[in-house]
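Then we have chain A:
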Amino acid sequence: MTAGLTARMRVRRGGFDLDLDVAVAPHQVVALLGPNGAGKSTALQALAGLVPLTDGAVAVGDRRFEDTAGRLRVPAERRGVGMVFQDYLLFPHLTARDNVAFGLRARGVARRTAHAKADAWLERVGLIAYARSRPGALSGGQAQRVALARALVVEPDLLLLDEPLAALDAGTRIEVRAELRHHLADFAGCTVLVTHDPLDAMVLADRIVVVEHGRAVQSGAPSEVARSPRTDYVARLVGLNLLRGKAKGHGVALECGGSFVTRDTVDGSAFVAFSPTAVALHRSRPDGSARNVWHGRVVGLEQHADTVRVQVDGPPPVLADVTTAAVAELDLTPGAPVWVAVKATEVSCYPA
Partner candidate 1 sequence: MPASTSPDHRLVAARARPPLPLLVPGLLALGFLVLPLLGLALRAPWRRLPDLLTSAQVLDALRLSLMCALLATLLSLLLGVPLAWLLARTDFPGRRIVRALVTVPLVLPPVVGGVALLMLLGRRGVVGQYLDAWFGLSLPFTTAAVVLAEAFVAMPFLVIAVEGALQATDSRYETAAATLGASRWMVFWRVTLPMAAPGVVAGSVLCFARALGEFGATITFAGSFPGVTRTMPIEVYLRLQSDPDTAIVLSLLLLAVSVLVLAMLRDRWTRSGLT
Partner candidate 2 sequence: MKKMVGLALLGALAAGCASEEEPADKAGEQSRQVVVFAAASLQESFEAIGTEVEADHPELLVTFSFGGSSALAPQIVSGAPADVFAAASPATMQQVVDKDAAAGEPVLFARNRLQIAVPPDNPADVDSLDDLADPDLKLARCAAEVPCGDAAERALAAASVEVEADTLEEDVKGVLSKVELGEVDAGLVYRTDVQAANGKVKGIDFPESGKAVNDYLIAPIADAPEPDGAAIFVEFVRSERGRKILSDAGFDVP
């Protein structure tokens, strides 16, 4: 029997319906990635025992937390999971040390021992100097580390991270993300991470489950999800153009009209994905080697770091990343007619 997490969760609350299965092996990090309101946080709360299941079962190894069929429900305080909240929820009236020691004290560990263990964890996250500080005196990054130490000091089998980096500014975020990755690598239990930031999911998770409208729409290794998005949401997240159609050999007849030639051979329903940088724009019909060429109209322009993302109406509609110089040269303004070209070698196709 493995000590992993197996969860079959069905939660119905008001008009919202969550139906999600999650399995996490020990030492593995699974990210629930999805837009706000998709139900990721509800899933996390259900795992923690803060929201009752309407139907389903949750277990870590042979410890059963909840089973609606067996009318079993272990309350949150007896599940022994570690949880890190988006805004940390460090107790404002307790010092950093007492915050970290809280879970141990709740388990009846003597004050002295609890403080020693808390200090060891504060040392580990580099905050021993702040042991006597109240949370109000800590920066966002420091508070996040204390919250992580508080969750991990009790050596839980299951660690739940609810948007652990969302409250941090961009600079701190990179640093804390790297550290978190380091701590997760040392952690022997199962970790479920909830995030709406694809980068968090890519860096921290071994496996990503994309959640939309309370359902898992795609799951797999981060690279796999990034390469082959299956919904517009994921495609937008990973910055790819995603089209859907019927494939036969190298050709795909798109649902929205037009057709595509790809490097892969697929038969039946398929997704077509390619990066906006693979899209070239021209004033007149290009003669080059590109196999996929069509006529469209510029709908919008958006300045990115050193490129301009151009939204072109099709069919099919696509996003193209071009240089600022190209925008001026081609005189790209909303409403301008334009020719679009994508090389077949840049286009991936996979079964839907």
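Picked so that all candidates are chains of the complex that A comes from, given by their letters.
FYI, contacts are C-beta pairs under 8 Å (C-beta built on N, C-alpha and C of every residue); 3 or more make two chains touch, one makes a residue touch a chain; residues count from 1.
None of the values given here were measured: they were computed from a predicted structure.
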item	value
Of the listed candidates 1 or 2, the one touching chain A in this complex	1
List of chain A residues in touch with candidate 1 within their complex	48-50, 75-83, 85, 89, 91-94, 102-103, 105-107, 134-137, 150-151, 154, 160
